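The structure appears right after this line, and notes come after that.
As you look at this complex, bear in mind that one protein chain is not there, while each of the others sits in place.
Chain lettering (A and B) follows the sequence in which the chains are written, and residue indices restart at 1 in each chain.
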Amino acid sequence: MIRSSPPAVELQHDIKGRSLWQDAVRRLARNRAAVASMIVLAVIALLAVFAPMLSPHPYDEIYWDRIQMPPDFANGHWFGTDSNGRDLFVRTLYGARVSLMVGVLATAVSLVIGVIYGAVAGFVGGRVDDIMMRLVDILYALPFMFFVILLMVMFGRNIFLIFVALGAVEWLTMARIVRGQTLSIKHRPFIEAAHACGVTRTGIIFRHIIPNVLGPVIVYVTLTVPQVIMTESFISFLGLGVQEPLTSWGVLIAEGARLMEAAPWLLVFPATLLALTLFAFNFIGDGLRDALDPKDR
Amino acid sequence: MDELLSVADLETRFRTPEGEVAAVAGVSFAIDPGESLGVVGESGSGKSQVFLSIMGLLAKNGRCSGQVRFRGEDILGLPAARLNALRGSRMSMIFQDPMTSLNPYLTVSRQLTEVVVEHLGLSRDQARARALEALERVGLPDPAARIDLYPHAFSGGMRQRVMIAMAILCQPELLIADEPTTALDVTIQAQILDLMRVLKRESNTATVIITHDLGVVAGLCDQVMVMYAGRLVETGSVREIFYQPRHPYTRGLLRAMPRLDDIQDGLLDTIPGQPPNLQALPPGCAYQERCPQVYPRCRSERPELRILGPRRGVACHLELGP
Partner (left out) sequence: MAARIMIAFAARRCLSALPTLLIVITLAFFMMRLAPGGPFDQERALPPEIERNVLAAYNLDQPLWRQYLDYLADLTRGDFGPSFKYRDFTVAELIANGFPASLQIGGLAMLCAIVFGVGLGTVAALHQNSPLDYTVMTFAMTGIAVPNFVMAPLLTLLFGVYLSLLPVAGWGDGAWANKLLPVIALALPQVAYIARLTRGSMIEVLNSNYIRTARAKGLREGLVVTRHAVKGALLPVVSYLGPATAAVATGSVVIETIFDIPGTGRYFVEGALNRDYPLVMGVVVFYAAMIIALNLAVDLLYGLMDPKLRRP
């Protein structure tokens, strides 16, 4: 009665064209941890991309006279050398390349599978939804890391297999999130309006549902990347992932851990870089979550 | 002093990321024992926050100031440990949404008996008997069979009856009902209102009914306060408010009420516009943007509540001329 429909003109002066996204960006920019994390990540990514240009040493060159040397600025071994006499700085940055690439690509795989799967399950609903989500529940209960390792053992230690295996593992949560969001918006008037206008189901899923579940998905993506990086490092740490002479943070940390009493720098540099990266992604993810969902403070 | 509750200059503020908001901006009133007060206003008018402040139930970012006396004792801002002697026993509160206001993980009997165990020191058995009696009073069908169930087994109307039973267990002197029927179906609303009426007749409990629906007030209350943007705009007896409204907002509310006896063209009058943004209140009267009879002075000078009688007041420049 009292809250009767107001004229549209009246509405506007209150909610002056500040969209959800602009608001979120503003809040994110005020989150110091998240901003610092973005800078750290950008620096690490740039270092990884330009690694070969930054150091005089190639990543696989063995200096027989400089085996397991502590950091030394005089000859450009800023992080020292490893037990094979290779420059640790360049190797750590090459490891960053592998880790970041795996993180991004595997997350992309999980994103594609999870979003499509979740949107379809949530949108179609009914029995299809029941069966699809039951399958996710079942897969959820599996010790996935064991299967990834099993895959590595069976099919050889191929870096592309790592992308696919990790992506195939991480899509489950994504699918659940997208389904939940889809369910909550599918009965909103604008979806029903699209139905009424004769937009096809595929059209509705891609043009209306997916754009509207983006927020939580972005948050989860930023939290999946560190998850994947950590998993890849874990597998490489065990010696089941990336193979020599290529390297990744997991491989370097494994060697560092083996030699930490004699040469602690072999552990400290890669471990620090990995931890920094993981911290950064987690802070950004948390910041994004707070920015997109302001009630949760 | 024989007033049950007296409130003076109550202010309630919330800290938000966008700055501080005054949800209640200086409200004063009193309630006599056994009296029934209706508090009317739109969402965001601060009507619920007044009583949440009094009960010490504000959200974490809320702060209040002013003076609230319950039987002469200043209770505003008392630590929870001291308030707990009053809350649930001498003054109690019923909330809007019965679906979420009962604890889903505890049986109804547990949620009822703990009140009397805590306040009256009854044994488990005595408390249970007392709870059954209260459920009987609020008209819950077959209470003995239902008391050990969890809330999810109850319908909305039944849950609200349980909430009411919980509130009257200790025979409080003051019962505050915050939109007790808003979340319910229309037929259930009528039942709950009937129940409130019966309870009012049978006991000497003073009641406060917070609502946005003047129709609820009409049958249930002696006194009425109308709130807008955190302030009182008009107070008076039910008759005065309904038959001689003095504030344009009150008149607007009355015109917007659907009436069965007066079918004109089938259209309801509405109040144009939206409640104002509390963070950007205009200088002068908060109602100016929506008021059909606005004077230039309304835009610069805020009307104070003028006392017109012992229980009568209005905050408006209209009758004073431009």
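Just so we're on the same page, contacts are C-beta pairs under 8 Å (C-beta built on N, C-alpha and C of every residue); 3 or more make two chains touch, one makes a residue touch a chain.
Worth saying up front: this structure is predicted, and the values here are computed from it rather than measured.
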item: Contact list for the unshown chain, restricted to visible chains; value: A, B
item: Selected residue (touches chain absent from view) among A:108, A:149 or A:194; value: A:149
item: Sole residue of B:32, B:97, B:136 or B:269 that reaches the chain not shown, by the stated touch rule; value: B:97
item: Identified contact with the non-displayed chain, of B:7, B:25, B:50 or B:166; value: B:166
item: Where the unshown chain meets chain B, residue by residue; value: 55-57, 59-60, 80-81, 83-89, 92-93, 95, 97, 100-106, 114-115, 118-119, 150, 152, 163, 166
item: Chain A residues that touch the omitted chain in the full complex; value: 138, 140-147, 149-156, 226, 230, 233-234, 237-240, 250, 253-254, 256-257, 260-261, 264, 267, 271, 274-275, 278-279, 282-283, 296
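Convention: only the chains that are shown with their structure count from here on.
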item: Centre distance in Å when chain A and chain B are each reduced to the mean of their C-alpha atoms; value: 49
